[in-house]
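Showing just some of the chains, left in place.
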Amino acid sequence: MNSIFFDLSFVDQINSAVIRLVAQHGDFFHDITRILLIHFLVPLEKFLIGLSPVVVLLGIGVLAWHALRRWTTVVALVAGLYLIGCFGLWDKLMQTLALMLVSTTLTIAIGLPMGIWMSASPRLRKVLEPVLDVMQTLPTFVYLVPVLMLFGLGKVPAVLATVIYALPPLVRLTDLGIRQVDKEVVEASRSFGSTPWQLLINVNLPLARPSIMAGLNQAVMMALAMVVIASMIGSRGLGEDVLSGINNMDMGRGLQGGFSIVILAVVIDRITQAYGKGRRERQALRQKRKGGQA
Amino acid sequence: QSNVCSPDQTIKFAGITWESGQLYTSLIRNLLEMGYGCKTEVVTGSSAATETALVGNDLQVWVEQWNRTDIVKKGQEMGKIRLVGDLLSGGGAIEGFFVPDYVVKGDAKRGIKASAPDLKSVSDLPKYKALFKDDEEPGKGRLLSCPVGWDCEKINTQKLKAYKLEGDYTNFRAGTGAALDAAITSAIERGKPILFYYWSPASLMGKYKLVQLQEPTYNEKCWDTLKDIKVKDVCPSASPKNKLTVGVSTPFATSNPGAVAVMEKLQLNADQINGAVVQMTDRKASSDVVAREFMKANPAVWQKWVSADAANKINAALK
Amino acid sequence: MNDTQGSIEIKQIYKIFGNGSDTALSMLKAGASKQEVLAKVGCNVGLNNVSLNIPAGKIFVIMGLSGSGKSTLVRHFNRLIEPSAGEILVNGQNVLKLAPSGLRELRRKTMSMVFQSFGLLPHKTVSDNVGYGLSLRGEKKAEVAERIQHWIDRVGLKGYEHSYPDELSGGMRQRVGLARALVMDPQILLMDEAFSALDPLIRHDMQTLLLELQTTLQKTIVFITHDLDEALRIGAHIAILRDGELVQTGTPEQILNQPADDYVRRFVEKRSQGANTPPH
C-alpha cells in the first residue's frame, strides 16, 4: 500500500544498544542512584516523615501566612493538608512532598538559567527548542524503561523523569518573558554601564517576572502531574493510591489520592507564586489588609 | 456455524499487556476468523480499562484472565461476564519468589560467583538481606514485588508477614508490570543479585534461568488468610496453581455459544506456551506471527478444539 | 591630555536603520538624500556623514527638525547605537574599539544620559530609580542615600521618594530621569530633550542648574532642545541637524547672525515671531 515509503526500522539496534548499555554501564548509574539516595533523598524523606504532623502543618501555615498575608487562604491550605491526613495518607504525602521539593528545586535551578541563556542567544534557542519539544512530548513511558534499567527502580528515576517533564515550560516562559522586556528600559540600564549580570538582576528578571512565574506555575503543575508516573516506577507516595485505585477499579480510592495530589499542588503553587510577587504587589497587599479598602 | 458468531458483529478482544495473553488472543482470533469467518478486532488499553469495558460489554473477550481483580469478581457476581475454559494444562499458572540461578550456582562464563549458595527456601532469606539490600530502606533487603493494585502485591505483603520476613525485607512495589520486568532484566544483564516475585507462563521464564524459592506447603486455610489483606493473623502457605480462563461478556456468551465452545476447549501446556512466548521476546515478533507459526507447526494441537469443517478451512488459510 | 577631559569628537558617522544598509551606505556616499534612500531601499537614514567636535567643559546644544537624527547622534556618544560607519572619540579614546569592560567604565564614570522617553525602571520607586546608576557602580545604598535625597529634592520631587513611575505625571517622570543622571556626577551629561515636559518655572530652574554645573564644575553637557530661547540661554555652541546631516555649528551669535542657509534662518526667525504674535 504505502509504497512510497522505504522500510526502515531501528527497533533491533535500539534494543540491543540499550541492553549493552545496561550491561556495561548499568553498575555505574546504579552507583549514582545509591549515592543520591543515601546522602540526599532518603534522609530528606526520613526527616519529613519523622516530623510530627502538627509541626509540619504549623510550619506550612506560617510559611503561607508570610507569603500570602491572608487568613482565609492560609486556613484553606492548611485545612486541605489536614484533610489528606484524615484520609490516612499523611506518610505518603510526606514522601511525595520530599520528591516534589527535590524535583522543583532542581527544575528551578536548571530551568531558570537555561531560559535566561536562551533569551540571550538566538542560536542556542534554535538548538534547544527541539530538545525541549522532545522532553515534553516524548512519552515518559518510553524512556522510563531504559532509565530505570540504568538507575534502578524508585525515587531517582522518578526525580529525573519529573525534572525532564517539568523543565520545558519554565525554560520557555523565562525566555519569552525576558525577550519581551521593554527595550527602552534595557537601553537606559545599559547607558549607566550595567554588566550583563546587573542588567539581568535589575531589569530583565524583575520585568519578566509575571512570565517567569507563569512558567514556574506550569512547572509545579506538571511536576505534580508526574506523581502517578513516578509511582509507576516504584516511587512511594500519593501516586500509589491512585495507581492501586485504577488497577482495582477502586475509583473512590483513586480519587482521594488524586485530590490529595491536587491539594499538594495548590499549596506549593500558591506559596511559590506569592513569593514570586514583586515587592510592590506584596506591599500593596499588606496595605490593603491593613487599610481594609480596595 | 450461525451460533459461532453473528456476521454483522465484530468481536472485540481486549489487548492484553503481557506476552502469553497476547499469544492466546492471537490463537483464538485466528481460529475464529479462519475457521468460522468471524470478524475480530483488538482494543488496547490498561487492564483495568479493558476489564471495565468487558463488564460493560464494550469488549466481548478478555483472554488469559487470572481472575483476581475486583472488577472481574464483581462483574462475575453481577452476572455481566463469565470465565470459561482452562488455558494452561497442569492445573494452571504458577507464581512465587525467584532469584536468578547465578545467585545460587554462580555463572562461570560471566565470572559471577555464587553469592547465596545456600539459598533454597524463603526461610533462608533473613541471612541474605544484605545481599538484596534496599537502598531506600537501609538495613533491609528488597523483595521486588508486584505493582500496586495487583492482587499478588497484597498477597506478597501477607506472605512477608506469614514468613516472618517483615522486619528484614521491604515489599518493594514496582509501579507497573513493565517496571518490574525492566528491573529484573537490568539486574540479570548486569549479573547482580535480585529477589523478586514472578509467575509462569511468561517470557522471562523462558528467557532466563531462574530459581524458585521453596515456600511452606499449600494449605487452603492459610491461603485464605493470605488472600485477604485485612487479616492480621496470617499463617504461611505457598500459592496454589492459578487457573487461567477466558473472560467473555455474558451477552456475547449467550448469543455465540459456538465461539465460547472453542475457547472452552483451547488448552496448551507450559512448554508450548513458554516456548512460543520466548519467540516473541527474542525475535520481537508479533503474537500474530508466532501464533501462525505455532499453528502451522502443531496442527494436532489445535485441531482438537474446532470442528472438522473449520479445521479444513484453517488449514487452507494457513497455507 | 587633560585638556581633552570631557571632549567628544566624531568623524564621518553614518547610521542606517534596517536591512540593506550596505546599499544604502553607498547610495548616501554617492550623494543620495535621506528621502531617496527611504523610497528606494526602504532604509531609514539616521545620520549622514556627520563630523563634530564637542569641546570639553561647555554646554553644546543640538537642534533640528523632529526626526533629523538628534537622538540617534547622542546615542552614538556612549555607543548605545553602533554606527554603520565612522569614528567616535571620547576624551581622545576611540569608543568603538573599547572592550565591554572599558565601555562599561566609560558609561559608569564618564557620561550619563537623560532619555527623551525617560527610560525609567517601572518596578523601582523614585529613589531607587535615582540611585540606580550608583548601585550599578557598586556604591552602597546607605552611603549614597543623602546624595539621592539631595537630587530628588533639587528636581522638586520631595515627598514622592516611594512612588512608582506610573504614579507620576509626565514632567515628574522626566525629572526622575534628570536626577538619575545628575546624581552620577559625570564629566559628560547627554541630555535628550531633558526639559521638554517641564513647566517654565522648573525649567528655568533647571537651566540655571546646568549653567552652574558647567561654570563651577566644568562639565561637558550635550543638550538637545527644540526651544531656541533655551538654546541661546545656555548653549556655548549650537549644532543644527537636518535629515541626518549637520547643517551648521557655531556660537549662538554665529547661528543668529550668520545662518548657513535658509533652513537655519527659519529656525532663528520663528523665535522672534512666536514671541511677538500678540495674544488675541
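Order of writing sets the chain letters: A, B and C. Residues in each chain are counted from 1.
The rule we apply is simple: a contact is a pair of C-beta atoms (placed from the backbone, for glycine too) under 8 Å apart; a residue touches a chain by one contact, two chains touch by 3 or more.
Owing to the predicted nature of the structure, the values given are computational and were not obtained by experimental measurement.
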| item | value |
| --- | --- |
| Subunit formula of the full entry, expressed with the displayed chain labels | A x2, B x1, C x2 |
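Methods note: only the chains that are shown with their structure count from here on.
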| item | value |
| --- | --- |
| Apart from chain B, which chains still form joined groups through touching | one piece |
| By mean Cα position, the chain sitting nearest the middle | A |
| Identity of the chain that, by mean CA position, is farthest from chain A | C |
| Gap in Å, rounded to a whole number, between the CA centres of chain C and chain A | 48 |
| Intercentroid distance (Cα basis), chain C paired with chain B, Å | 82 |
| Cα-centroid distance, chain A relative to chain B, in whole angstrom | 37 |
| Per-residue multi-chain contacts in chain B, two or more chains | none |
| Sequence positions of chain C contacting 2 or more other chains | none |
| Chain B residues within the chain A interface of the complex | 46-48, 51-52, 69-71, 135-136, 138, 144, 147-150, 153, 172-176, 178-179, 182-183, 185-186, 189-190, 192, 284 |
| Chain A residues within the chain B interface of the complex | 11-12, 15, 19, 22-23, 26-27, 30, 33-34, 37-38, 41-42, 141, 144-145, 148-150, 152-155, 230-236, 239-240, 243-250 |
| Sites on chain C touched by chain A in the complex | 78, 80, 103-109, 112-113, 115, 117-123, 132-133, 135-137, 164, 180, 184 |
